[in-house]
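Left out: one protein chain. Kept in place: all the others.
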Amino acid sequence: MSTMSENAGKVSAPVTESVAATQLRRLSAWRAFEIVLWVAAFAAIFLLPSHMLVLTEIAIVALFAISLDLILGYAGIVSLGHGAFFGLGAYAAGIFAKHIYAEPVTGLFVAAAASGIFGFATSFLVLRGSDLTRLMTTLGIALMLAEVANQMAWLTGGADGLSGVMVGPILGLFEFDLWGKTGYIYCLFVLFILTCLARRLVNAPFGLSLKAIKGNPVRAAMVGVPSRRRIVAIYTVAAVYAGIAGALLTHTTSFVSIDVLAFHRSADVLLVLVLGGVGYLYGGIIGAIVFTLLRDWLSVITPQYWMFWIGLVLVIIVVVGRENLGRWHTFLPNSLQERLARVVNWRLGMKLRGEQ
Amino acid sequence: MLTILFDGIAYGMLLFIIAVGLAITLGLMNFINLAHGAFAMVGGYITVVLMNRHGVSFYWCLLIAFLAVGVIGAVLERTLYRRLYSAPHLDQVLFSVGLVFMSIAAAHYFMGGQQQLIQLPPELRGRIEIFGVGVGRYRIFITVFCAVLVVALQLALTRTRFGSQLRAAVDDGRVARGLGINVSVVFALTFALGSGLAGLGGAMGAEVLGLDPNFALKYIVYFLIVVTVGGTSSITGPFLAALLLGIADVAGKYYVPEIGAFIIYGVMVLVLVFRPHGLFAREASR
Partner (left out) sequence: MITRRMLMAASAGVAMLGQTALTASAQEDTVKIGLILPMTGPFSSTGRQVEAGARTYMEMNGDTAAGKTVELIVRDDAGTADQTRRIAQELVVNEGVNVLAGFGLTPLALSVGPVLNQANIPAVIMAAATASITKESEYYTRTSFTLPQASVPVATWANENDINRVVTLVTDYGPGIDAETWFTKEFTENGGEIVEAVRVPLENPDFAPYLQRVRDSEPDAVFVFLPSGVGSLFMRQFTERGLNEAGIRLIATGDVTDDDLLNEMGEPAIGTITGHHYSAAHESPENEAFVESFEEANDGMRPNFMAIGGYDGMHLIYAALEETEGEVDGDALMEAIKGLSWTSPRGPVSIDPETRDIIQNIYMREVEEVDGELYNVEFETYEAVKDPAKAEDSAE
């Protein structure tokens, strides 16, 4: 304990660095639970060979949820139509792989570009209005996009889905296998890289200015944050992320069905994010793990009525209070609490600075 | 031409009758209650069970659906909804989506997954001629019913003591409480009214829209469209919006069927882009 407070004392008495810079670095330092999570995720490749497919799905849902967290958690935009970007990415990747070039990584870029452009174009519609207006505008756009996909059957396969997508080996080297191992490694790498990028983004001044806009748009504008430009930018980035998640789905299933654009996708991802917690990126990943396993488990036990239990979980979460969920550890004995807090909040940067 | 106009009005009224309850809970009380469809579904199922299994007349069923769902609404309000009035919109969305999921599974469990149909009383079946135009009787029934309902609700809101108490409680709960209004009871009653109307809408809409466990989710978009396009500060706003959407949708589908599926969403997005608070909102309110 004593060494820790000494270290903290050194850090909080900066001589040359400004307080802000230290704060930023503290924010972006890797925390213990993050490292554990990633190590576990990579270890799963060897430890859980029979669960590659569930893990792949978790990785995709997690990326999709992170994308939603970028706009919901950091910019405060409630969207019920985020599935539009996911679906667009899935279709872009599918059509590209089918007609032009089957290598998946190239497909990721194509999907990212397609969703990014669409996200940029529609971002102007969410600038104004209340939560309800945004909810409905995003929902309306998603529904119209689904109808477009249905009508353009010559390109998308319509309601029958886009079949005959042949996805080639990744970078021409790694073939997708039946056990889903390649697929999982592929998705995990993409998830890891994009999460790192997102961490940098939200812990940079850009991310902090977004939180300022979310907290109080008027005040943010007064200290000179260009809120419109910031929202457009983050919305576009989120669209790119969602598009990539969609493309991953296409690549691992080599099929695109019209339900990638369905309403339930947008609703599910919202649930996933809330289960895991909004506004710290890892909520998406944790939510995806909990949601997917819970649903899988329930739907094996009770194929017809699992929705009831998911609904009940949601209601309980809201009634108990989302913020209380993060404090579950307060029910533990005190000594355990302290130890836990120390372990979880242990940061890579702390130790480094302590040794200087 | 006249037929299309009338069909449009009738369709608009159908949209209104299923959305009017939401216009109260979401519009007046500012609670994003996505479980509206679940309340409507309960109303529909009450009607189906009473009519098909116990032979109760359709009109009594409507009344019972209204009252029963109103009571259910009041109970839920007292136990659960009440805690969430001041919660963030996101919490309200999640909570009500959770309720929707539970209601879908429950309906599945108790009623089975198939489409439920009811037999209207003979006087509401078929069609009659008005000005040389054949019009479905049930559609006239819905239209007249809606017209009466909207007038009654509007009068109740603007002319009665309860109405002004409600408006005061919504606008500023603390001041209203200070003036001696029992805000909590006012909200509970209003919520019960909104749920009851949802149940009524479900009972009346089931004939045209059908009724299966997914009712709660399937038409959620339509309820929300009516209320958001109409604006959330009055009953007449959603009423006019429903009319406009109904006529636009029917006319669009008749004259340009190729774009039929896009019309209602397109109209909504356009309205919201140019008037984010709805067509008939008091500007800059909330």
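Observations
Note that the chains are named A and B in the order they appear, and that numbering of residues resets to 1 at the start of each chain.
Everything that follows uses one rule, which is that contacts are C-beta pairs under 8 Å (C-beta built on N, C-alpha and C of every residue); 3 or more make two chains touch, one makes a residue touch a chain.
Since the structure is predicted, the reported quantities are computational estimates derived from the model, not experimental observations.
Only one of B:73, B:213, B:237 or B:276 touches the chain withheld from this view, namely B:213.
From the options A:27, A:53 or A:201, the residue with contact to the chain not on display is A:53. Residues of chain A in contact with the chain left out of this view: 50-51, 53-54, 56-57, 147, 150-151, 153, 158-161, 163-164, 178-180, 249, 253-255, 257-260, 262, 264, 289-290, 293-294, 296-297, 299-300, 303-307, 313, 316-317, 320, 325, 328, 331.
The omitted chain makes contact with chain B at the following residues, 3-4, 7, 10-11, 14-15, 52, 104-105, 108, 112-117, 119, 125-127, 134, 136, 138, 207-210, 212-214, 218-219, 221-222, 249-254, 257, 260-261.
Rule of thumb we're sticking to: only the chains that are shown with their structure count from here on.
Mean C-alpha position of chain A lies 35 Å from that of chain B.
Those residues of chain B that touch chain A in the complex are listed here as 26, 32, 80, 83-84, 87, 89-91, 93-95, 97-106, 108-109, 217, 221, 224-225, 228, 232, 261-262, 265-266, 268-269, 272-273, 276-277, 286. Contact residues of chain A toward chain B in the complex are 72, 78, 80, 125, 128-133, 135-137, 139-141, 143-144, 147, 150-151, 263, 267, 270-271, 274, 278, 304-308, 310-315, 317-319, 322.
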